[in-house]
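Only a single protein chain was left out; the remaining protein chains are all shown in position.
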Amino acid sequence: MISDAILFWILAFLSLSAGLTVVMIANPIYSALALVMTMVSVAGLFVTLGAYFLAGVQLIVYAGAVMVLFVMVLMLFDLKNEVYAFTQGLLTNVVKLGCLGLLAGLLAGTLVLSSYQSQEIQDKVVAAADQTKALGQLLFTQYLFGFEVLGILLLIVAIGAVALSRSRGGTHHV
Amino acid sequence: MGKDVFEVTINCIKLIVVFLMMVQAVPILVWLERRGSAFIQNRFGPNRVGPLGLVQLLADAVKFLFKEEFFPENGTKFLYYAAPVVALVPATLAYCAIPLGHPLQYGEYLFRLQGFDVNVGIVYVLGVSGLAAYAILLAGFGSGNKYSLLGALRASAQIISYELALGLSIVGIILLYGTFNLNEMVAMQQGPLSFSFRGHEILVSWLPNWGIFYQPLGFVLFFASIFAESNRLPFDLAEGEAELVAGFHVEYGGFKMLLFFIGEYGHMMVGSGLLATFYMGGYGIPYITNQALWQTFMDWTQDGQLAHILVSAATFAMFSFKLALCLWFFVQVRWTLPRFRYDQLMDLGWKTMLPWALFNVIATALFIFVAHG
Amino acid sequence: MPQLIPATINSGLPLAGVLFLATFVLLFGSFLLFLASKLGTRKYDPVKYQSYECGIPAQEKKDTKISVKFYLTAILFIVFDIEIIFMYPWARTFKEFIDSGNGLYILASMGFFLFVFIFGLFWEVKSKALEWD
Partner (left out) sequence: MYNLNWFSQIGLQHYLLLSSALFICGMAGVLLRKNAIVILMSIELMLNAVNISFVAFSHYQSKLEGQIMVFFVMTIAAAEAAVGLAIMVSIFKRFREVNIRFFERLKG
């Protein structure tokens, strides 16, 4: 399907360029906005993979809640522009080189491995008709325990956030 | 998008038409608001330009085009100019997912009277309209003004607080219909009120089969939440004139201001459209199923194609009527209720509406469990 | 007998349409802003470009005190929003579970989750984390 391919390349370009912007740009606010762009295009990628409900959840949770918090916090801090966004020194250069090497290795590995396997896997693509229902049924039978544990985790996060916002911020003075 | 070039073209044009319908509804709404408020306050309102003052807003738009371009010196240029443009997007994308009428079959082609049919409709609408907070935050920060920043913070805190009650009242709706698709919801609300209770079929022929009769509490909560979501009175704390001058758009003027306006009224229309779809039968005509409607037109015209067109036209007119009714409520409420204080607003959202919405979910689940069991 | 076509044909999410519309709206807005900036008159006056401050000269923007309540509201929103999102697949499959005879099971599994939700909300109210002044 050529139209699927076009959509994929558009979304891949958007998410990659936005992802690079997150890391490269010095102003943290632009960084956060670029991350919003990445989240939205990742939601689009989920749609091309037939995971409609997850795409919606990605929009609601990441783009609509988590990133709003990030942007709010950054706007309130009102940081001055950093001239040097990156750490300096020998170690940094080593890490940069290491990242490049890892990237090259991962890309090569993916290419080589998937050229072996892609034929057999691609045949049985899941029918996207009613995935949401199947997802719900799986979540509430096989993964019920994880679901309940997540509920408790969220409770702990809520209590922890309140406790943190009350704390005076350490015992030492600068 | 479609099978061939013809269908793709029609779909693209349709998207633009739905968007332009939303944009051109804004002057009418503003006119309605000004004339309505004048009527309520025993004044005349705009009545000079055109018949009944209808052309007033067109004149205003032209005036806006010739206003001076203006940029506050403390602001951030990119964010300042991006905010009004971004404000348009969430409302438009959400509005295009709402079904405006019964799909029209023309020959081998099927045209939907809606921007696009999304099978996870509710989740999509919620996700897209959740992006509205960014336009406000961008405007507040980009203007480089204390009032803007404070107004933006207040507005976004208010929007996210009421999104909880909104999301929970929608859980009741999903429990009731068992689907995310807005079209299926409308299809389930046809005909007179009828449901099965422990194997007995119960029919109440003098009421339409609308969601509002199954979810009265959910309706009230949803209705209040969409007021808060679209920053309308009595929830327009973001622009409390006495404290914050005009909130996040203090530094905006001219056409940029108008774009914010279109976004805000767009949110009103999305909220009203969802309200009509969830609780008032959507585009369905009360008491009658769409099949029966088609049969009536068929008997009358003896032409299947014409009957299809008539069904679509009638359902579209019905939806527009319901939408206009909801929108009039927005105007009416604005001139009826006073504004909340900020702590009252937050208390209402978190301590009153959220518990009641939870109660609504539990009650609905228990009722469905008993009725089906 | 001829039938009216059903209102729903499950069609997924037409991503191309969404992208097209978003691009169109962005271009539409930018074009209008551009047009307005070209047509508008311009007269330079330094006072005009200062931040609006109710008439007095703008002061330095340092140390604007913002209440910590705003962050707290946003964080609590994230937590409760995720819990609500978890209810969506549950509500979607509720009737199917009842029809297959597992109604009590699904009710109990969500009952525990809702208990945790309500406990959290109750704790927040009790600890005065939601008080504004």
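Note that the chains are named A, B and C in the order they appear, and that numbering of residues resets to 1 at the start of each chain.
Throughout what follows, a contact is a pair of C-beta atoms (placed from the backbone, for glycine too) under 8 Å apart; a residue touches a chain by one contact, two chains touch by 3 or more.
Remember, it's a predicted structure, so these values are computed and weren't measured experimentally.
K.L.:
Of the chains you can see, which ones touch the chain that is left out?
P.N.:
A, C
K.L.:
Looking at C:18, C:78, C:116 or C:130, which makes contact with the chain not pictured?
P.N.:
C:78
K.L.:
Identify the residues of chain C touching the omitted chain, counting contacts across the whole complex.
P.N.:
Spelled out for chain C, the touching residues are 68, 71, 75, 78-79, 82, 86.
K.L.:
Quickly run down the residues of chain A that touch the omitted chain.
P.N.:
2, 4-5, 8-9, 12, 15-16, 19-20, 22-23, 28, 31-32, 35, 38-39, 42, 45-46, 48-51, 54, 57-58, 61-62, 65-66, 69-70, 73-74, 77, 79, 82, 84-87, 92, 95-96, 99, 102-103, 106-107, 110-111, 114-115, 117-118, 121-122, 124-126, 131, 134-135, 138-139, 143, 146, 150, 153-154, 157, 160-161, 164-165, 167-172, 174
FYI, only the chains that are shown with their structure count from here on.
K.L.:
Which of the two pairs, A-B or A-C, is linked by more C-beta contacts?
P.N.:
Spelling it out, more C-beta pairs touch across A-C than across the other pair.
K.L.:
Which chain's C-alpha centroid is most distant from that of chain B?
P.N.:
That would be chain A.
K.L.:
Of all the chains shown, whose C-alpha centre falls nearest the centre of every protein C-alpha atom combined?
P.N.:
It is chain C that sits nearest the middle.
K.L.:
Return the distance between the CA-based centres of chain A and chain B, expressed in whole Å.
P.N.:
30
K.L.:
Out of chain C, which residues touch more than one other chain, so two or more?
P.N.:
10, 12-13, 16, 61, 64, 66, 70, 74, 77, 80-81, 85, 88, 92, 96, 117, 124
K.L.:
Of all residues in chain A, which are in touch with two or more distinct other chains?
P.N.:
Those would be 3, 52-53, 55, 57, 60, 64-65, 68, 72, 76, 132.
K.L.:
For the complex, give me every residue of chain C touching chain B.
P.N.:
The contact residues of chain C facing chain B are 2-14, 16-18, 20-22, 24-26, 28-30, 32-33, 35-37, 39-43, 48-54, 58, 61, 64, 66, 70, 73-74, 77, 80-81, 84-85, 87-88, 91-92, 94-96, 98-99, 103, 107, 110, 114, 117-118, 121, 124-125, 130-133.
K.L.:
What residues on chain C touch chain A, complex-wise?
P.N.:
Against chain A, the touching part of chain C is residues 10, 12-13, 15-16, 19, 61, 64, 66, 68, 70-72, 74-83, 85-86, 88-90, 92-93, 96-97, 106, 109, 112-113, 116-117, 119-120, 123-124, 127, 129.
K.L.:
What part of chain A is in contact with chain B in the complex they form?
P.N.:
3, 29, 33, 36, 40, 43, 52-53, 55-60, 63-65, 68, 71-72, 75-76, 132
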